[in-house]
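Left out: one protein chain. Kept in place: all the others.
Naming follows writing order (A, B, C, D, E, F and G), and every chain is counted from residue 1.
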Amino acid sequence: MLEVMILSFGGQGGVTAARILAIAALNEGKFAQAIPQFGAERRGALVRSYLRISDRPIRRHSSIKDPDVVAIFSEKILGIVDVSAETVVINSKEPKIKGRVYYVDASSIALDLGLISAGWPIVNTAMAGAMARVFGFSIESLKKAIGETFSGKLAELNVKAAEKAYREVKEWNA
Amino acid sequence: MLEVMILSFGGQGGVTAARILAIAALNEGKFAQAIPQFGAERRGALVRSYLRISDRPIRRHSSIKDPDVVAIFSEKILGIVDVSAETVVINSKEPKIKGRVYYVDASSIALDLGLISAGWPIVNTAMAGAMARVFGFSIESLKKAIGETFSGKLAELNVKAAEKAYREVKEWNA
Amino acid sequence: MECMIAKPSKGAAGKTGLWRTFKPIYHPERCNLCQLCWLYCPENVIDVSEDGITIDYEYCKGCGICAKICVKNAIEMVREEET
Amino acid sequence: MECMIAKPSKGAAGKTGLWRTFKPIYHPERCNLCQLCWLYCPENVIDVSEDGITIDYEYCKGCGICAKICVKNAIEMVREEET
Amino acid sequence: MVAIKDLSKEKFVLPGTTACQGCPHVLGLKALGMVLGDRAVLVVPAGCTTIIAGLKDRASLKFPLLHVPFASGPAVATGLSSAFKRLGKYGIPVVWMGDGASDIGFATLSGACIRKDDMIVIVSDNEAYMNTGIQASGTTFWKAKTTTSPAGKKEEKKDLALIMLMHRADYVATASVGYLQDFISKLERAKEIEGFRFIHLHSPCPPGWGFDSSETVEIARMAVKCGAWILWEFDGELKISAPSRPYADKSKRLPLKEYIRAQRRFRHLSDEDIKEIEKKIDEQWKALK
Amino acid sequence: MVAIKDLSKEKFVLPGTTACQGCPHVLGLKALGMVLGDRAVLVVPAGCTTIIAGLKDRASLKFPLLHVPFASGPAVATGLSSAFKRLGKYGIPVVWMGDGASDIGFATLSGACIRKDDMIVIVSDNEAYMNTGIQASGTTFWKAKTTTSPAGKKEEKKDLALIMLMHRADYVATASVGYLQDFISKLERAKEIEGFRFIHLHSPCPPGWGFDSSETVEIARMAVKCGAWILWEFDGELKISAPSRPYADKSKRLPLKEYIRAQRRFRHLSDEDIKEIEKKIDEQWKALK
Amino acid sequence: MRKILTGNYAVAEAVKLADVEFIAAYPITPQTTIVERLAEMVERGELNAEFVRVESEHSALAAVYGASAGGLRAFTATSSHGLLYMYEMCWWVANSRLPVVMAVVTRTIGPPWNIHTEHTDILTLRDTGWIIAMSENAQEALDLTLLGFKIAEQVNLPFAIGLDGFQVSHTAEVVDVPESLDGFLPKRERFFVIEPGNPITVGGLTENECSMTIRKEMAKDMERVGELVRNSGYVRDYDLVEEYRMEDAEYVVISMGAWCGDMKDAIDILREKGVQIGMLRLRFVRPFPKEFVEKLDCKVLVVDRNYSVGLGGIIATEVKSIANCDVHGIVAGLGGVDVGVDDFVSMFRKFVRGELKGWWP
Partner (left out) sequence: MRKILTGNYAVAEAVKLADVEFIAAYPITPQTTIVERLAEMVERGELNAEFVRVESEHSALAAVYGASAGGLRAFTATSSHGLLYMYEMCWWVANSRLPVVMAVVTRTIGPPWNIHTEHTDILTLRDTGWIIAMSENAQEALDLTLLGFKIAEQVNLPFAIGLDGFQVSHTAEVVDVPESLDGFLPKRERFFVIEPGNPITVGGLTENECSMTIRKEMAKDMERVGELVRNSGYVRDYDLVEEYRMEDAEYVVISMGAWCGDMKDAIDILREKGVQIGMLRLRFVRPFPKEFVEKLDCKVLVVDRNYSVGLGGIIATEVKSIANCDVHGIVAGLGGVDVGVDDFVSMFRKFVRGELKGWWP
């Protein structure tokens, strides 16, 4: 079982990213579970979401304390959370921290595509793209998942964002 | 323990009569309990109230099924309830039924004194007077009880009614 | 469940005629058949016909509204006999 | 019981300056000290003095209201640097 | 106005109810039966009508009738009206509630009204919680004595109908058991309209107010004649109803004192008190004009 | 009107709250602190303010503050005000509630008002249940889209302030976070009066209505300028407040369209819809004059 | 001083003796006469309290909550549907650790509408953190109300006193009313007081652990109640239970409320016939008098005037969960069905013979 923790600011779409990836996992023939942070957070605050992916049905419902992968939706988060995991996926132009790090400039991808809400670039699909790549999902599984989540023009843009990040995500080890 | 059932129409004051007699019993150095009918009755309907008098504390709270004394506040009640008890106290010019019967014209006593409410003669204190006599209470105990229950002019009138009935109640056996 | 379902029935409170202290007595000769007494009888015990009104004494509670409402004084309240 | 009693304290939500995408930059030379920005700053992070205003960037959420309200254009919103 | 002779004689209130002698609610319910007949489906929150509706297996009212919790009336009617619509039934949910039910259930009433749910709500207002033994309610008359306002109620009577008017109810009227024909014509109108219809019915109660059971109608009429209770109707526009119209002219009004002195609940009032009330009545008339 | 410079600079809202960027509630709370200072004792039923007030041991608001169940606010204040009176304390209970709380708690609000209990009630109206995720409330604007009115709300906005006026509250006003000085002067007036004081505060919410966080004040002002939100005050008599006065003249009003088109919740509206709403606005102005 | 008082009037007397400062209540049969009497006392100046006529039970307890949070001694009373309508507030008050006292006149929950006694209503409080006492008669109604204020303020938990509807509430009996309390009820420190100048915020969002801590603390304080009842310093001695003819009992009846008086009369009758039977009357349901139930080593009959659909009598369940001996439960007198001395004589005899079924009648 793969356990993933997503760190994002409210409004960035961490929860949605987890759900999209869960659907993508299902499309890959796996079992999956996406858990939003259990909180009453306002837009802007730090949010934790969780994602489990497994070949067998997932029974547990508790939060993930020791994730295999941590996904970081904003560099600023590094300033307020101590991140330690084998694998990190980060929205950034550079790797920024130590370990096995996958980095992608999801903010720019989102901004370029006009995926903005209340001033925030909505990086969820771009980050989902990067993570899908890290998890070894096919881009098709992911695109289908995005298609089920959004509709119309929005779906199109988000698919584009995911594809771009899927392509552009870079690995770095240190 | 003496167990008494009072039958009256709503508005006639059966419940008040039971309470006054309980206070009178206390004044006589006894224990007593007055139980109103447990119901949602409107003015006019038949009401049962209960009275227990004893030399020892009274513990039970259930209703009285087999009373020693039945007090009947209106002759009309005879038409709708089967009354059977060793002793009956009735508001009537005549005994009206068989057994050991104490009768007194409580309606006239009340009407004469102007004890009327919504067209009804309020016979409670007159009937309490008759019952007190039957129970062997002193008139003083009863007067005190009435004094605690009513105030001013009303107390006076009710004491008069009770005294009159206490004096006038007649015994009859058949 | 059945015990908490009730069906329409006269006399839900029994023979409420027993509640009366005063009894409405109808004087047909004074009546103009205006039906006001019928309209305002809360107990719905007055019936009207071409010949006048009838009062169902089994249920009439003797409230006295009919007598008050009748401009013709065709209803009179009299003290109920104790029987 | 104590754990459900809270006392006044800045930063109940942490350093909310982190929430900013845009940052208000003050241009004192354009300011007329009308204090409207102070009045309408929802986060209460603007302080006024005779010399102008100061913004507490530790908590300013970058909502942009101050910039909009300022008739003098003395506050400008600029994209926050990712650091 | 329908002539008395032409009113339906079918009995929806069956003789031998548990109501007190001279009960105002029963008068209202009779009128309801005359107009709505078997289209009325009653929703009855706790109150005197709970008792009046019957005991054990015997119902005193020939309507389909649901007894419901005190605060729930209009919401239950919302559900019922939805059922009638969906199942193509011709019933009209009628919430028959007391003034007390309109206190505890005011949020419910307000909610159903702003949704414009399809029902007729009648608040039969005897100006106190009678079923529990004459406690003061929001609509208890100013300065009236009740068991919870032993020195007289300190607050003015809540003006339910005006408040419902501000809710934009589809139809609002005041009525009185002293003017049944007026009430009947209002019910006729309410029956024709769809949506949320509200009638505030003035219902003097003999034991609760302290007057003889024969005087229910008279006391109700005195309230109108002295101007304390104003009959009006909002049906697109607000109109004072015929029985009240003469009393817009203050000089035509019955002296308030006569109304007040006829009731035990006002026995403690001074002449000053009465004057104070009179002033408020004037204001009330002004507000409606 | 107090000059901005003379307003108290003491902070009752402490920086670093959990409110969203551009939150209107916080603006209202700031004003409250400026006027009532440490006399205000807040009673806060569930709503966004529950969160805004702080987390864990850290309170964002420098008032004594009781969190209370959703429907209970004014009743809790009744108890508090009794305690303050008896114990000789100078506090004023202020019920700070959302529009949603005024739905479920409408009976409570109504009850406290008719008792004329001593408190200030402020309904900070962001026209939906925001804290639970933008569900429609009684005061949600006509035709606005919410998660429970996905095709737009079918009922008109409940006119809370007028309804409270009909309750004979001791003081009633409408206000807007777009005109804080007007709100502040109303709070000043409310502070001087004893009894039940009610202020209906218009509070546009960026995420709930769908506009940028920088536009809270602008949107609030647009509502006033297009006449959709009318600022008025009842203090013995009803007066339109200064910021709204120009818009009594229809020709002076901002085209409603501009207000509507600035918000995502109205994205689905047709020009017809807007015209319909415009008509209602005219009626509203008529009713107030 | 000995007086004839109904249970409801006895409660009102206690509230007066306790110098209660704030009362808010909403009428419901059979609770109304408590409230009416208090309104009258306040009106006459016999009791210097504020009496607020609220618009619902939810608001009654909300107002009482506010007054108590503001530092006042506060009281309310209700019954059945009223209790259900204020149910949310009951939880709120308990978790807030406010020493509110409430009389609950027990009554059947509808439909059908039924105003007679049943204990299912008051038992809905059993998880909330309220201390729950159940009186047998008017005397206890008075005494437990007074004890209630004392103990509530000692442990900072709200206190509910049950009175059987009509059987206690409306039955007038001999009650010994204390003339004065002689410092029995001093004012005590609260966990918090809401007042101007003290900017605390109470009840907001916290760590999840706080909810858990709060329950643990309540549990701990609840455990102190037994000792406090035994050492209250009240004019009469009380304990969480009453033991009646338990000396050598082979059979023990457990129950609570007004009909326990009838049961005692029945036990006397059976004792005369040589049956070794006694009774453990629960005067308190919360805290549950575990220590008394644990030590029983005889045949136990629990008579429940309440019912949990899908499981059984509530007290029987709780007794069974604790007792170390045979426990038989019977559900009786729901909806106020009258069960008196004769019934109990025959019920207990059937029990002794092992013939008792689950419902009576």
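The working rule: contacts are C-beta pairs under 8 Å (C-beta built on N, C-alpha and C of every residue); 3 or more make two chains touch, one makes a residue touch a chain.
Bear in mind that the values here come from a model prediction, so they are computed numbers and not experimental data.
**Student:** Which of these touches the unseen chain: G:N48, G:N198, G:S321 or G:S346?
**Tutor:** Final answer for the missing-chain contact: G:S321.
**Student:** Among G:R126, G:R190, G:R245 or G:R349, which one is in touch with the chain left out?
**Tutor:** Checking the options G:R126, G:R190, G:R245 or G:R349, the one contacting the hidden chain is G:R126.
**Student:** Who touches the missing chain here, A:A34, A:V47 or A:A71?
**Tutor:** Only one of A:A34, A:V47 or A:A71 touches the chain omitted from view, namely A:A34.
**Student:** Of the listed residues G:A219, G:V235 or G:C325, which contacts the missing chain in the full complex?
**Tutor:** Residue touching the chain left out of view: G:A219.
**Student:** Which residue from G:Y9, G:Y26 or G:Y85 sits in contact with the chain not drawn here?
**Tutor:** With G:Y9, G:Y26 or G:Y85 as choices, the missing chain is touched by G:Y85.
**Student:** For chain A, which residues reach the chain that was dropped from this view?
**Tutor:** Interface with the chain not displayed, on the chain A side: 18-19, 22-23, 26, 31-36, 38-40, 57-63, 65.
**Student:** Mind listing the chain E residues that contact the chain we can't see here?
**Tutor:** 38-41, 43, 50-51, 53-57, 59, 61-69, 71-72, 74-84, 86-87, 89-91, 93, 107-108, 110-111, 115, 117
**Student:** For chain G, which residues reach the chain that was dropped from this view?
**Tutor:** 58, 81, 84-85, 87-88, 91-92, 94-96, 108-114, 116, 118, 120, 123-124, 126-129, 131-132, 202-206, 208-212, 214-216, 218-219, 222, 225, 285-288, 290, 306-311, 314, 316-322, 331, 333-338, 359, 361
Note that in this section only the chains that are shown with their structure count from here on.
**Student:** When I count C-beta pairs in contact, which pair ends up with more: D-F or B-C?
**Tutor:** D-F
**Student:** Centroid from C-alpha atoms only, then distance chain E to chain F, rounded to Å. What do you get?
**Tutor:** 33
**Student:** Using mean CA coordinates as chain centres, what's the chain A-chain G distance in Å?
**Tutor:** Centres of chain A and chain G (C-alpha means) sit 56 Å apart.
**Student:** Round to the nearest whole Å and give the separation of the Cα centres of chain A and chain C.
**Tutor:** One centre to the other, that is 81 Å.
**Student:** Scan chain D for residues touching two or more other chains and write them down.
**Tutor:** 3, 5-8, 13-16, 19, 61-62, 64 - these are the residues of chain D that touch more than one other chain.
**Student:** Please list all residues of chain B that touch 2 or more other chains.
**Tutor:** Within chain B, the residues that touch at least two other chains are 40, 42, 44-45, 119.
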